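Each remark here refers to the structure printed beneath this line.
Yeah, one chain of the complex is gone here, protein chain that is, but the others are all in their spots.
All chains are identified by letter, namely A and B, in their written order; residue positions are counted from 1 within each chain.
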Amino acid sequence: MSEASATRITPGNALRPEDIALAVQHGTARPSEDVGEYALRLGDDALILAQRLGHWISRAPELEEDVALGNIALDQLGHARSFLTYAGAAWGKTEDELAYFRREPEFRSSHLFEQPNGDFAVTIVRQFIVSYYQYELYRRLTASADATLAAIAAKAVKEVDYHRDHSAQWVLRLALGTEESRRRLLAGFRLLWPYVGELFEDDDLTARLGDAAVVPSALRADFDQLTGEVLTEAEIEIPQVPAALGGGRQGRHSEHLGFILAEMQVLAREHPGADW
Amino acid sequence: MEQQLQAVSGAAAQQSPEQQADAEAGQAYFDRAMAADSRIEPRDWMPDAYRRTLVRQISQHAHSEIIGMQPEANWITRAPSLKRKAILMAKVQDEAGHGLYLYSAAETLGTSRDEMMGQLVAGKARYSSIFNYPTVTWADMGAIGWMVDGAAICNQVPLCRASFGPYGRAMVRVCKEESFHQRQGFEILLELANGTPAQKQMAQDAVNRWYAPSLMMFGPPDDDSPNSKQSMAWNIKRFSNDELRSRFVGMMAEQVKVLGLSLPDAEIRFNEETKKWEHGALDWDEFKEVLAGRGPCNAQRMERRREAHEGGAWVREAATAYAAKMAAKNEVAA
Partner (left out) sequence: MSESLGWPLWEVFVRSSRGLSHVHAGSLHAPDAAMALRNARDLYTRRNEGVSIWVVPADAIAASDPDSKGSFFESPQGKDYRHATYYVKSEGVKHL
């Protein structure tokens, strides 16, 4: 066909969740419980965000944005599946057993990821914070002493780099577009900035893992600098709001997670043990 | 075609002699293109009725993709495995893309997407009425993929050769991307049919509910389809509604055996004489009711689209304002 060259469809050859599952099966990827716990944190963040973003598809402000948010959601879901598949290997569980059959306190997502979509501005602010955080995290994790974590991060960092760009473009447009868009964006920053602190908190686990993991507090300076550059261009000052008490990494969650899980898990739990 | 020629020359009577000569030359060129089964491109002369028919058909097709996202998006957050969640998300996202390709094709005829979207949210445009049925179980994701997308593909493959170039090209892209849509639906049903008794029951129930509406996707019977003949003369439509429906029934009848399920129609048979598949009577009154806006979900689907479009206006305005500011800034700098 005449346009064959422009519409060539190939699956690509990047790391997929199925590859992690194979490595687990063959015993080449065997995380300790600590590594599993760490992978749960990263996987749960990405899973909950994908769940939130998935809700936008068919509701975005323009069709092009349905596609864009869909791509970001699919990237996040891909990362979640890889991390959860790997985490599960520490306890002999599959990605689905972890996603669908854990209870709320067993999740390790941080509060920012659980925040509701709100309007488009709130979703963009959440994505902006998340993408700059994940970029710094994954960039360093590519050098992890744990080869599987490093491989997942190497795939993820490229995708998150694009999420960073997408959200920064929208921060600029909403900040400098109309009075209404600026008002909504600033409200989004005030609403979500309290949850930034939790992302950079160290604890015993990250200390024990040494060079297998990334120390969260070490990301803060670069995060502040790079988000700061965008915010300066957007003529926005970081809101002076008190940091919220987190606890997601220890299983103490926002009020929202229960509802997210109720929706996500309902069908799988109606049919325990079923294949889909 | 003859009638069409007369209609056009009738309109030409009010034109200046030059315009009339242009129109006649254009019509002659158009007729040669139709006879040679060649393609018409956006800037070619074309009869007004051909243009109107295409805008209507392509925009309805685009609206169907966009409204058709909703019944499936309904299950993204509840998909029962992460793999299925990813597949469903990619599929619904594809549908937004397909709507975009189609709106673009219609735009080459001089109607803007804003205008088409405006007609849709004002309730003045039609879309495939099958999307006004609710998706009540996970198995509906399977039945939609297998049956609804299957019917759509039967319709769309011949449209790749539609006489209007941009429409045909959009359909080539859509068909390539849709090849996975039907398969993933079939696989969902296959898993369910081979699963627990409750899962199998869920699959059969979905097939029962989606069977008749998917057959009706091909449009009314040939003797009750006034526009079909003209569309076929214009090489937009290649096969009649009943012809496509019969082919589709034949495919379903074979494929359902692999699933180990059954179709809710005891009258399906292959007619050895006509070499065509036949099916039981369809309830066209219900079809017309749903088309007229009285389906289970018409109001809900429209409301959701309106909310997204009108609720997103401030975002589109902000981006436009930003673009204008940056352009002005660059001008000053230059």
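Quick note on the criterion: a contact is a pair of C-beta atoms (placed from the backbone, for glycine too) under 8 Å apart; a residue touches a chain by one contact, two chains touch by 3 or more.
Keep in mind it's a predicted model, so treat the numbers as computed, not measured.
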Which of B:A28, B:V258, B:A299 or B:A323 contacts the chain that the document leaves out: B:A323
Selected residue (touches chain absent from view) among B:H61, B:K85, B:R173 or B:R305: B:R173
Residues of chain A (touch criterion as defined above) contacting the omitted chain: 3, 5-12, 62, 64, 67-68, 71, 162, 165-166, 169, 173
Chain B residues that touch the omitted chain in the full complex: 22, 26, 41, 43-45, 93-94, 97, 100-101, 104, 107, 112-115, 118, 121, 169-170, 173, 177, 309-310, 313, 316-317, 319-320, 322-323, 326-327
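As a working rule, only the chains that are shown with their structure count from here on.
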Cα-centroid distance, chain A relative to chain B, in whole angstrom: 35
Interface residues, chain B side, partner chain A - complex: 66, 69-70, 73, 76-86, 89-90, 92-93, 96-97, 99-100, 103, 138, 169, 172-173, 176-177, 188, 191-192, 195-196, 198-199, 304, 307-308, 311-322, 325
Chain B partner contacts - residues on chain A that touch it in the complex: 1-3, 7, 9, 17, 47, 50-51, 54-55, 57-67, 70-71, 73-74, 77-78, 80-81, 84, 95-96, 99-100, 119-120, 172-174, 176-178, 180-181, 184, 263-264, 266-268, 271, 274-276
